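Have a look at this one before I ask anything.
Complex shown without one protein chain; remaining protein chains in place.
Each chain carries a letter (A and B) given by its place in the written order, and its residues are counted from 1.
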Amino acid sequence: MTGIRPADFPPPFAAGEVIARPTDPPDERIDVGVLIVGAGPGGLACAIRLGQLLEEHPHVAERLGDVPVAVLDKGKQPGSHLLSGAVVNPRALRTLFRDRLHMEDLPTFGPVEGEAVYVLSRTKKLRIPPPPTMRNHGNWIVSLSQLGRFLAEQAEEAGVALLPETAAEQLLVDHGRVVGVRTGDKGRGRDGEQLPNFEPGSDIAARVTVLAEGTAGHLTTAAIDRFGLHGVNPQVWALGVKEVWRVPKPLHRIVHTMGWPLRKRRKFREFGGSFVYPMGPELLSLGFVVGLEYRDVELSAHDLLQEFKLHPLIAGMLAGGERVAWGAKTITEGGFLSLPRSLSAPGLLLVGEGAGLVNVPRLKGVHFAIESGRLAAEAAFRALQRGEHPGRLGALSSYDESLAASYLWKDLREVRNMRQVFDKGFVGGGVRASMMTVTKGNLPPKDYGTEPNAATELIRTGRAASYPQADGKLTFDKLSSVFASGNRTRDDQPNHIRIRRRVPRELAEMWTWMCPAQVYEVGVADGDGTVEVKLTPSNCVQCGAITAKGGRLTPPEGGSGPEYTNT
Amino acid sequence: MTTLVFLEHHDGELQKGSLGVLAKAVSLGGGDVAGVVLGRGAAEAAAQAGDVKVYACDDPALAAPLPQPRVDALAALVGQTGADTVLFAASVLAADVAAGLAARLDAGLNWDVTDLAVEDGELVAKRPALGDTVLVDVGWTGAPRLALVRSGTFDAPEASGTADVEPFTVQFEDFSTLAELVGHDQEASAGPSIEEADVIVAGGRGLGAPEGFKLCEELAQALGGAVGATRAVVDAGWYPYATQVGQTGKSVSPKLYIACGISGAIQHKVGMQGSGTIVAINKDPNAPIFDFADLGVVGDLHQIVPKLTELVRARRG
Partner (left out) sequence: MKIAVCVKQVPDATAHKRIDPATRRLDRSGEGTLNATDVNAVEEALRLKEARGDGEVVVVSLGPPKAMESLRKALAMGADRAVLVADEGAAGSDLVATSYALAKALEREGADLVLFGQQSSDSDGAVLWAAVADRLRRPVVSQVAQLTVEDGRVTGKRQTEFGYDLIVAPLPAVIAVSDAINEPRYPSLKGIMGAKKKPADEVSLDELGVEPGRVGEAGSRTTVLALGPPPSRGDTVKLEDDGTAAEKIVDFLAERRLL
């Protein structure tokens, strides 16, 4: 026990920095009807649905000006920052594209043909029947990055303006109403100085602003603070690291594992597991996910995945293969009780994972993102159609009502306590989880609390001793992985990661091990037990783990970060 | 096979790269090989080519090192001699001449060639692709065949004998002589830039401190090369960004790359793996750079590099 909690070393960051009033003179401002932040499944579903509705109601579209709907994304292109397993429940896609497209028209790797769940030990495996929440019959395997690109094309065809390489840096709030966002500057040097090609950010004014930022959203977090929308429980996250492999031997079923290399004992607070999904006959996707409530200073999701690949079950699947991609991202795991009190505020709608709409026991969030995006589009459209100012208090609250009436709510409520009980260790959690499944969430009747990821006390157990040395074939070091993510961020831009730069050694080490992209490094000790934290921000793949674990990720210059293409 | 080799000369001196290609062409055998020298002092320069036939033209239109009149000259010569193959050693000038000639003659041009061979009576060229991770065999569907050879690929032997120089004349196209050289500025800087240097001495974290770059600078100076740096040390402010080699810096392919205290992460490797010879000095025996260095030395660079500098100086006088 070190007695150190990351939360005791809050970053030099105030949520208020992210909230601003419009400053551009009106003639320089960019005006759009509905502005969507984030070209992920939620934001794009919202854009597509708006496109459909505006096509059916051209007189409403006319009222919204030259650009009725715009989508901002900080990635180089749509899909660049999308990463997931992913096995997707097609329900929401079917609804979104009803009478327009079928699942077969979408870029998928087909429906799940079979599945297996294993509990692993270092060398052995025990196949268990899939728990009810993990049955995937009828679901489809996709690359979220590719699905995102497809949805982006659909959105563009529906008349939506896509603005990639653009970070939404501040939420513009005027007189208590969200009125748009300010985009980030481009072309600043390391110390913030303007380089010769400096291009200032712009105010984008919108009637409705939809935040669909995904995990650990920069503006979403600030908006929840600004409008007092915090849920019952604080939000918590897990960190997932995944690789895509080209393999000689096709895999015919999806595989999930629990257990090794995570440790079962309660004191470690190590909750997570792996997935291996086929992506057609030549590729497969495998990943390892661990909850960020973990305590071990030396826990590294990146190295756990490397260790995991050494298991005979996995090494066998990868034999003769070649890694073609790598990526990492956090997953929002708080569930129902961590949802914001309301997913709307004057002029504002919150969509998808950023809002917390993830069904953790089912390992599903994509269809919730799509469905919430669709519902947000309809709520925004209703307000705009009425000719009402969406900034009026309650003008967008039909979104909350339709969400509460939807299957999202029912599904999430049933499993509202399931994630929390695994705080009690793998076995105790399993028993309680089964009880919840049988009773559809009615037992136990109470709501379980949770603590922020940064509040767990760090421990040291020498965890790193078992991580394998990278061999460059089956196992890799972090820098090689960052390379495989396609990241080639300009090095001489300002640091976008807010952390305390002098902290106890344990905390600095924890960040160093935690980060899958080798952003943090333990620097010089200064004699009183603290060390300097050195940063290489251009390695960052914007996974968001630092936000969960005592720091704050802010968006770097638009176009930075990974360039995922098939994750 | 009748082959012409474009022999580039500068200040009256034939370029080694051109002579290397000429030697290679002769070694392929099976036909006539002749050199072509164009421009002021062509005949004198041509005489240096050794015991081969060399066509020379010193028409004033060829005085400046500009490509288009040279295209006219080569096209004329191909017509006169019936040559079916024209080879070039890559340079700024030769690349433009080769491409212009390809268009003029509707002839196939393979470039970035690193080897030439005759297989089953047909000329075949090797060309590395995808950052030198694949080697492609390329050929031609008909004559004339043009190839631009990567610089430094073939060694030039000591020329012996006297060339048989044959002058020829050229009719220039109206557009070929429109461009005009109006000035020349010999680079008089302290040393070559890292993109152009034949030798790069690069430093990484293993230098220990910014002052460590002094060692690299001295060695680079002794070798007539430039100094490069890894991202980590540029990030740390030890050396200027302009010298950064790697994925987010410069890509370089010098003849010799000496890596001092560089671990060899992939981000660095992709910027220098095209180097001819890689020498690595690092105290960590597990550094990945040892997997792709031609010569790896496990040891203390602070001991080795100064001594190396001394020895190089002594050797080069």
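Criterion: a residue touches a chain if its C-beta (ideal position, glycine included) is under 8 Å from a C-beta of that chain, and two chains touch if they have at least 3 such contacts.
The structure displayed is predicted, hence computed values, not measured ones.
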For the chain not depicted, the shown chains it touches: A, B
Residue among B:29, B:121 or B:142 that touches the chain left out of view: B:142
Selected from A:111, A:187 or A:523 as touching the chain missing from the view: A:187
Selected residue (touches chain absent from view) among B:67, B:228 or B:249: B:67
Residue numbers in chain B that touch the chain omitted from display: 10, 64-68, 71, 91-93, 95-104, 106-112, 124, 128-142, 148, 155, 173-176, 178-187, 196, 199, 223, 255-256, 276-279, 281, 285, 290-300, 303-305, 307-308, 310-312, 315-316
Touch residues of chain A, complete complex, unshown partner: 30, 67, 70, 77, 161, 163, 165-166, 183, 186-187, 195-197, 199, 202, 204, 324-325, 486-488, 563, 565
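Please note the rule applied: only the chains that are shown with their structure count from here on.
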Centre distance in Å when chain A and chain B are each reduced to the mean of their C-alpha atoms: 48
Chain B to chain A touching residues, read off their complex: 231-232, 234-235, 241, 244, 247-249, 265-267, 270, 286, 288, 291
Contacting residues of chain A [partner chain B, same complex]: 469, 472, 477, 479-480, 482-483, 488-492, 536, 538
